[in-house]
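Structure provided below as structure tokens; questions to follow.
With one protein chain held back, the other chains of the complex are shown just where they sit.
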Amino acid sequence: MANQLSLGLIGAGRIGRVHAESISRISHAHIVGVADVFLENAEKCAADFGIPAAHQDPRALLDDPTIDAIVVCSSTDTHTRFIIEAAEAGKHIFCEKPIALNLADIDRALATVERCGVKLQIGFNRRFDSNFRHIHEAVKRGDIGDPHLIRITSRDPAPPPLSYVKVSGGLFLDMMIHDFDMVRYLVGAEVEELYAMGAVLIDPTIGEAGDIDTAVVSLKFANGAMGFIENSRQARYGYDQRAEVFGSKGAIESSNKTAHNTRWSTANGVMEPNPLYFFLERYLDSYTAEMRAFIDAIQQNVPTAVTGRDGRIPVVMGLAAGLSLRERRPVCLAEIAAA
Amino acid sequence: MANQLSLGLIGAGRIGRVHAESISRISHAHIVGVADVFLENAEKCAADFGIPAAHQDPRALLDDPTIDAIVVCSSTDTHTRFIIEAAEAGKHIFCEKPIALNLADIDRALATVERCGVKLQIGFNRRFDSNFRHIHEAVKRGDIGDPHLIRITSRDPAPPPLSYVKVSGGLFLDMMIHDFDMVRYLVGAEVEELYAMGAVLIDPTIGEAGDIDTAVVSLKFANGAMGFIENSRQARYGYDQRAEVFGSKGAIESSNKTAHNTRWSTANGVMEPNPLYFFLERYLDSYTAEMRAFIDAIQQNVPTAVTGRDGRIPVVMGLAAGLSLRERRPVCLAEIAAA
Amino acid sequence: MANQLSLGLIGAGRIGRVHAESISRISHAHIVGVADVFLENAEKCAADFGIPAAHQDPRALLDDPTIDAIVVCSSTDTHTRFIIEAAEAGKHIFCEKPIALNLADIDRALATVERCGVKLQIGFNRRFDSNFRHIHEAVKRGDIGDPHLIRITSRDPAPPPLSYVKVSGGLFLDMMIHDFDMVRYLVGAEVEELYAMGAVLIDPTIGEAGDIDTAVVSLKFANGAMGFIENSRQARYGYDQRAEVFGSKGAIESSNKTAHNTRWSTANGVMEPNPLYFFLERYLDSYTAEMRAFIDAIQQNVPTAVTGRDGRIPVVMGLAAGLSLRERRPVCLAEIAAA
Partner (left out) sequence: MANQLSLGLIGAGRIGRVHAESISRISHAHIVGVADVFLENAEKCAADFGIPAAHQDPRALLDDPTIDAIVVCSSTDTHTRFIIEAAEAGKHIFCEKPIALNLADIDRALATVERCGVKLQIGFNRRFDSNFRHIHEAVKRGDIGDPHLIRITSRDPAPPPLSYVKVSGGLFLDMMIHDFDMVRYLVGAEVEELYAMGAVLIDPTIGEAGDIDTAVVSLKFANGAMGFIENSRQARYGYDQRAEVFGSKGAIESSNKTAHNTRWSTANGVMEPNPLYFFLERYLDSYTAEMRAFIDAIQQNVPTAVTGRDGRIPVVMGLAAGLSLRERRPVCLAEIAAA
């Protein structure tokens, strides 16, 4: 069919499989090949989602002239390499966040994308969540007037394995990076300055690995708005994902999503269900929606919803937060961007 | 002071003390004497609320020319007697619900009130609760269009003592009578027909005493609306007092009131507080407001907010519900009113 | 693949397409042919969901030996004919509700199913909704003790076209039939007696067509519980689908589902989103879940979750409600079942 899009998937781990499932539900796109450094992962993914070919070497996909676009779900340290190779092969690219943990690599990758004229969408899936999307649209429409304050409450149900913590880039670049993207998306303005506080309150081994598990970051925006993000690696009651934007005409806030909407009343109190446990449950629909948006952007030849620049700025913010925490002072994003 | 109202209180039990406290908060009225068949009750009430005189015989109040109005809080079987005696003494009357358990007594009392030209307010305090008042006003204003359906959920936290059950007139005249008043108040129309189901599901001794502890009554209104009331004598989670009116433009409903507005999230779920335990907690403000309204009606010489007729109709409804339950058929209120 | 189930779909209207989409998401089942009295419907459905064959005559499916099961989504008056023909062809059957509008046809169909030893599941999809399923399980687990009271609030956003009203069997058999199923499912006991009130409050042409648009039905259960269902054909704020079960230890209730969980605060008040608009939005997930359950029941050779008897009883209840309304008296289900 003329308007069937052919995709290649690099990386068949957890998030790769999420995208494979999403794509299997989209009638006008299909994955023609999957590659993973562990071949058995690629083979299992191929079997589970009806993908015709499984490879160990991603070149098999990059060299396949029938493939229109590459979905990059490999480990972070390989992202820019695959972005560059895919771009040079003339393929559109969907790449998981973060693009990279340093700006030099990111800038090299984005320059190549620019030069090759392919589309790039970064995997900030939360923009496609119905709660956050609704707030974004309400703010944009002026429902709350000029934004004055924003709050992001973002807490994981449990810390990742220590092995992951060590290569993750740290809380600011691994976890809060989503929230850095979210504040830009919801307020509709850029952050100019931030101040970070962080601590190890949950697990000392996270501290020994050089990271923090709890953080509060204050933000100042170019349009005068202020706000803060708070992160914890361990909310016993589940994945806590809320936001509020307050402005000159009012406020809009979102609460968590739950598996069902019931209230159970007994002598002990009135009980409601916990939030959906973690990102795979909470953001399931958003993963499908972001992939649909990527495919639509290609087929309709319009800019992607989350550009390379949108992928770069949260990294700048994460680096600024790290610097702020180390030097115990507010940091302007311009310091980082200029570095 | 010219506009200080002098009140006499008959009955110094639980509800009498509630009204004594309410009146103590109203600057332009005061109780000058309290009477109770148990003198020590009257004396304690007088001491606690700074009432100058305590009596055993209510005649002391009825004969006191300085008293403007009588508040009748004695046992139900004495209500009509005191209404009649107070009316004949030219005093305005506030009387607790129900006026009586039979229509003949009620009609005698109301005729006397009419003849003597005094004001009478019946103690349907829930009309003064902020939730129910707001629904009443919203419906009246047309916020939900023409009313089509009404629901009253009314559940006590625990059954009354058996000794009380035996003299109470039964669930329909003791407990649901408030809800019979409420449906008229909220819908703004009269009930024409009802059908009652009842059962003993909580305590068999209630059944042995000839009463029920759980009931569902369907209602048909003169304006075409329909609805139902459900009662239980025992909600383990506390006093459940909710209503909803649905109409051609929308719906309005109330939820319970709680001692505080907090949510507590743990691995076990998200917990909110139980409803306020029982009527003294839940309707505290409404008792003060109804007494203020009574005093205002006298001082401004306007009709009372809950008239003798408003006191009579719920008794008709309670009798109709009893007949419906016994004969297992729908009953028109006209059957009872005509009896 | 040995455990791939082959299905034939009869009826490619709105609900047929809902099931076609659900099945397209289930990896171990596929539709091999679709039939519709309007061939173009069948062809469009085949094209949209990748179904290999489209027919006008359903015999093409019934005679196809490769087909394991038939999904009956045709008009109600053809349900029993296709159930019987499919059963006699040795095929398992999923059939939309109601099985038929009269018991004689239902009993003939169920007897055939019984005789032929095939599986039958009736399309009471709401049992698979996460809210109602959670209440069902909580009640079954004893979370609220013995059930005493049940309430079902069920309101459509807008009445169906008059042409549909005329052939629908009326509000009790078309709309409230879902709620009749729900009360059995949630309370875990059978209804013994009911009393129906009904009126035309929304659209007089519905009354001229011999139907009602608003109804309240009181219920008495075999286990002593009582309850009621209320229906309206027009809730301006959207599809209102709530339930509450109250028992000796507490209560559990569900609220509506919404497209997002946000609150918008302005000088005019605090606004939350309306309920999801209608059944396709509200019960989307439940349609997929019921189809999964049907396929699982076949593949694991266990009884279906909604049996022929489960399909018959709500029709008995609907007929009893109609009789109650006409004769203005409570009706025992035994009267109908025995008729």
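We call the chains A, B and C, going by the order they appear; numbering starts again at 1 in every chain.
Here is the rule we go by: contacts are C-beta pairs under 8 Å (C-beta built on N, C-alpha and C of every residue); 3 or more make two chains touch, one makes a residue touch a chain.
Please read all numbers here as calculations on a predicted model, not as lab measurements.
Peer 1: Report, in label order, the displayed chains that the undisplayed chain touches.
Peer 2: Across the whole assembly, the hidden chain touches A, B, C.
Peer 1: Using the touch definition from the top, which of A:216, A:259, A:280 or A:323 touches the missing chain?
Peer 2: With A:216, A:259, A:280 or A:323 as choices, the missing chain is touched by A:216.
Peer 1: Just to verify: which one of A:90, A:142, A:303 or A:330 makes contact with the chain not shown?
Peer 2: A:330
Peer 1: Pick out which of A:19, A:126 or A:148 touches the chain that's been left out of the picture.
Peer 2: A:148
Peer 1: Please identify which residue in A:124, A:180, A:195 or A:294 touches the non-displayed chain.
Peer 2: Of the listed residues, the one touching the omitted chain is A:195.
Peer 1: Can you say which of A:59, A:249, A:309 or A:326 touches the chain missing from this structure?
Peer 2: Answering carefully, the residue with contact to the hidden chain is A:249.
Peer 1: Of the residues in subunit B, which ones touch the absent chain?
Peer 2: The list for subunit B reads 25, 130-131, 133-135, 138, 143-144, 249-257, 259-267, 273.
Peer 1: Residues on subunit C that touch the omitted chain in the whole complex?
Peer 2: Within subunit C, the residues touching the omitted chain are 235-237, 240, 265-274.
Peer 1: Please output the residues of subunit A touching the missing chain, sorted low to high.
Peer 2: Interface residues of subunit A facing the absent chain: 145-146, 148-149, 151, 153, 155, 195, 197, 199, 201-202, 214-216, 218, 220, 224-228, 230, 232, 234-237, 240, 246, 248-251, 328-330.
As a convention for this text, only the chains that are shown with their structure count from here on.
Peer 1: Could you say which chain's mean Cα position falls nearest to the mean Cα position of the entire protein shown?
Peer 2: Going by the distance between chain centres and the overall C-alpha centre, it is C.
Peer 1: Tell me whether subunit A and subunit B, two copies of the same sequence, contact each other through the same residue numbers or different ones, using over half shared as the line for same.
Peer 2: Looking at both copies, the contact residues mostly coincide.
Peer 1: Would you identify the chain whose Cα-based centre sits farthest away from the centre of subunit A?
Peer 2: B
Peer 1: Cα centroid separation between subunit B and subunit C, in whole Å?
Peer 2: For subunit B versus subunit C, the centre distance works out to 42 Å.
Peer 1: Approximately how many whole Å separate the CA-defined centres of subunit A and subunit C?
Peer 2: The computed centroid separation for subunit A versus subunit C comes out at 40 Å.
Peer 1: Just give me the whole-number Å value for how far the CA centre of subunit A lies from that of subunit B.
Peer 2: 58
Peer 1: Give me the residue numbers in subunit C that touch at least two other chains, ranges are fine.
Peer 2: 249-251
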